[in-house]
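I have a structure here, written as structure tokens, and I will follow up with some questions on it.
Every protein chain except one is present and positioned as in the full complex.
We just call them A and B in the order they show up, numbering each chain from 1.
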Amino acid sequence: MSTEAFAPDRPYRLSPSVALRPEPFGALVYDFTTRKLSFLKTRLLVDVVHALEEAPDAHAALRSAEVPDGQHGQYLDALAGLASAGTIEVRGD
Amino acid sequence: MSENHTVTTAEADIEEDLLVEEVSIDGMCGVY
């Protein structure tokens, strides 16, 4: 679990203890440490999570995955949830 | 019945809006 609040101006990545399995409807994400299964409900969110790895911050990942402007708030909320669950974490580079 | 149904539908709508759903699968597949 992350103790830090989600900060969209920082770089993130999928946590090393997490496996992401693509599915036709989005993706399943399993955390080997917490043994929780998360369901990413849209392919766009899966694209965003992948984009995090290369993006300088979460805002940039949203743009790179071409999330429509009107949905940025919703996707940042989703990322905040994933960060607090430990699914994604701040990238230290 | 109809009242309950309305509540359920409203809850479903809220869940539809969420992009992430989380469940614990820790107890699954373990048998006896």
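In this section, contacts are C-beta pairs under 8 Å (C-beta built on N, C-alpha and C of every residue); 3 or more make two chains touch, one makes a residue touch a chain.
Note that contacts and distances are computed from a predicted model.
Chemist: What protein name does the UniProt record of the undisplayed chain give, "Mycofactocin radical SAM maturase", "Sugar ABC transporter ATP-binding protein", "Aspartate carbamoyltransferase" or "Acyl carrier protein"?
Modeler: Answer from the record: the omitted chain is "Mycofactocin radical SAM maturase".
Chemist: With respect to the chain omitted from the figure, which of A:L28, A:L76 or A:V90 is a touching residue?
Modeler: A:L28
Chemist: Mind listing the chain B residues that contact the chain we can't see here?
Modeler: 12, 15, 21, 23-32
Chemist: Could I get the residues of chain A that touch the absent chain, sorted low to high?
Modeler: Residue positions of chain A that touch the missing chain: 19, 21, 23, 25, 28, 30, 32-33, 35, 37, 39, 41.
One rule holds in what follows: only the chains that are shown with their structure count from here on.
Chemist: So what's the Cα centroid distance for chain A and chain B, whole Å?
Modeler: 21
Chemist: Which residues of chain A touch chain B in their complex?
Modeler: Going by the criterion above, the answer is residues 30, 35-42, 45, 74-75, 77-78, 81-82, 85.
Chemist: How about chain B: which of its residues touch chain A in the complex?
Modeler: 17-26
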